[in-house]
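Right after this comes chain A.
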Amino acid sequence: MENLTVSAGSEELVHGINFEIRRGERVGLIGESGSGKSLTCLSVIGLLDRGLSATGRITFGSVPTAATTAGSEPEGLDLLTADENELARIRGDRLSMVFQEPMTALNPLMKVGDQLSEVIRIHRPKTPNVRDKVDELLSSVQIPDPARTATVYPHQMSGGQRQRVMLAMAMANGPDLLLADEPTTALDVTVQKRVLNLMVHQVQHAGSSLLFITHDLGVVSEVCDRVIIMRHGRIVESGSIHRVFTAPEHPYTRALIAASSLETHPTTGRLLTLDTPKDFEHSPPDHSDAAAGLPVVSASVPAEPQPEIEHLTLCAESAPAVFNTVDSPAIRVRDLTRTYGKNRVFGKSRTVQALRGVSFDVARGQRFGIVGESGCGKSTLLRLLTALDQPTSGRIEVAGNSIVGRSERHLRWLRDSMQLVFQDPMGSLDPRMSVTDIIAEPIHRASRQERRFRVEELLEQVGLPISAAGKYPHEFSGGQRQRIAIARALATRPQILIADEAVSALDVSVRAQVLNLLDDLVKEYQLTLVFVSHDLNVVRHSCDVVAVMKGGRIVECGPADSVMASPDHPYTAELVAAIPHVREGAP
Partner candidate 1 sequence: MSNDRAASVTTSRPPLTNGQHVRRRGGTPLVIAGGTLVSLVLVMAIVSLMWTPQDPTATDAVNRLASPSATHWLGTDGLGRDIASMVLAGSRVPLMVGLGTVAVGFTIGVPIGIVAAMTDRGAGMWLMRGNDILQAFPALLLAIVLAAVFGPSTLTAVTALGLGLAPGVARVVRSGTLQVLSREYSLAARAAGRGPLYLAVRHVLPNIRGILIVQASVGFAIAILAEAALSFLGLGTPPPAASWGRMLQDGQSVLQIAPLTILWPGMAVAVAVLGFNLLGDGLRDRFDPRMDVTR
Partner candidate 2 sequence: MKETHTMKKLFQSGTPLAACLAVSALALSACGAGGDDPVNGEDEGGEATSTGENSDANISIGMFAVPANLDFTTTGGAAVFEALLYNVYEGLVQLDAEGEIQPLLAESWEISDDGQEFTFQLQEGVTFHDGTEFDADIVKFSLERLDEWSANTPEALAAIDSVEIVDDYEVTVALSEPDYNALFWLAGPLGAMFSPDSVDDLATDANGTGPFEFVTYENAVRMEFARNDDYWGDPAGVAGVELVYYEDASAAANAIRTGGVDAILRSEAFDQFESFEAEEEIEVRVGSSQGVVVMSMNPDHEALAQDEVREALHRAIDKESVMAAATAGYGEILGGPSVPTDPYYIDFTGTYDYDPDAAQDLLDSADVDDLSLTFNVPNRAYAEASAQVIQDNLSEIGVDVTLQTQEFPAVWVEENMVNQDFDLTIINHVEPRNMNNYAFPEYYWGYDSEEARDLFAEAAAATDDDEYASSMEELTELLVEDTPGVWLYNPPNVGLATEGVSGLPLNDLGVGIDLSDVTVSE
């Protein structure tokens, strides 16, 4: 790729980048949102959206390796100037791509088998018995019972399975180059691990080269040999995995590595962020830790002394344990169950058991983390804790009084004492309301003057300029919106703060700032924090205690470090092992 520039009308988004991918090489393209990494990938395959135009030159075919004599004309094809017919011939055959969102990438109205056989028939119309080729492809991506799966529709498969079908589809004709645009971002950690291994295996087996786009350093280090780091449409650094991750030259790379592995400032215990003062000489983590494969993460120091918590594991034969038992807890939960779906009188009743009996306490001032993959029941649990949903059975007491079965009128006190922060910065703020109205929403009885004063106070506390009060959500970045959401949650000075995947949707660099903000506010307001996430590292940093959930039950709970360092329950072990982390240099 030479001098690739992508612009939307007059505005340049990618400013003349150059790089090469040799045959069979696996290259990672890393950058935060807005860095132009996806635009680069899409210009290679020529599927840029209508408003965007790409200039420069992308040669595809034989890169002049040392072996070919200098004089011979490289018979490669310039993808940017190729016409639709030429591009159509090589897409899916010699050049293929896997996209990020598995749920919408397959045609919902066509059977999976047909969509797979289509890519074969387009490029190799005369292949005999395509049906067997499809079954073979499906089993090559470890999909059980391929014959039956081929007749199934996409909506009947899980996210992981669909992504594996996409992979099979991309690799069907043994492409020279596979493009992967954040293929596993939407997947759970354990599923992600399996898909990544599969991808590496397939690419090596077919001898094709790989361009892997992601914002997650850990994932890249698992998959690629070489890495290119992009920021604001420019390449800031590139090189082998080992060299870049152990001796980053560019400051942005250093900060990115620190932020993504949640490194903390040795003295303040706060996470290093992009704006950590430059003078501070970043000492690379000592070699040994990196070698041991465990990122050096030290939990920030909790404010007041915490009660001694024993490390309990759910084992089949013993009675269902009550985890994290504490006397006079902020929150007390006993045998909580919740089932969805109508069990209809006639015909099969289809019910889903979201929670199958959960009992635990949360001490006052404690930072209680809940970890689990999608479908383990953690968001249902949160809804029940905040009385936005009623349990099928079981008791919940907040600060001593029960909140189950109470009508909204009797829950006024709960609304003031417990508040919520959501995951999606886009969806948690009403686009049509000003920041002042948003933040002041929980404040019921107050004059206009008091509300304005309180809003300004909160804005300052979450590190936003007072001038933000009059603006609207679309004028802010993801990180800033999450700060507004936190300000709203603190409007009534609650005792308990519930964070539902509060940082999962943020870029790595912004994530550190928000986590630091949360730690400070928890100390300042002596909050009891219930922090839910699918990312074990984040929970380990921010929480004193962590509970691991699976299939509607808590399987293990205890102090964060001990659960992470020596997981008892096999599932927890699998979770910890599945975390992608920076490993030794490429083979």
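Per the selection procedure, all candidates are chains of the complex that A comes from, given by their letters.
The rule we apply is simple: contacts are C-beta pairs under 8 Å (C-beta built on N, C-alpha and C of every residue); 3 or more make two chains touch, one makes a residue touch a chain; residues count from 1.
Because the structure is predicted, anything quoted here is derived from the model rather than measured.
Checking the candidates 1 or 2 against chain A in this complex, the single touching one is 1. Contacts from chain A toward candidate 1 in the complex involve residues 8, 13, 33-34, 38-39, 41-42, 48-49, 51-52, 100, 181-182, 268, 270, 273-277, 386, 388, 408, 411-412, 415-416, 418-420, 422-424, 427-433, 437-438, 441-442, 444, 463-464, 474, 477-480, 483, 485, 488, 491, 509-510, 513, 516-517, 520.
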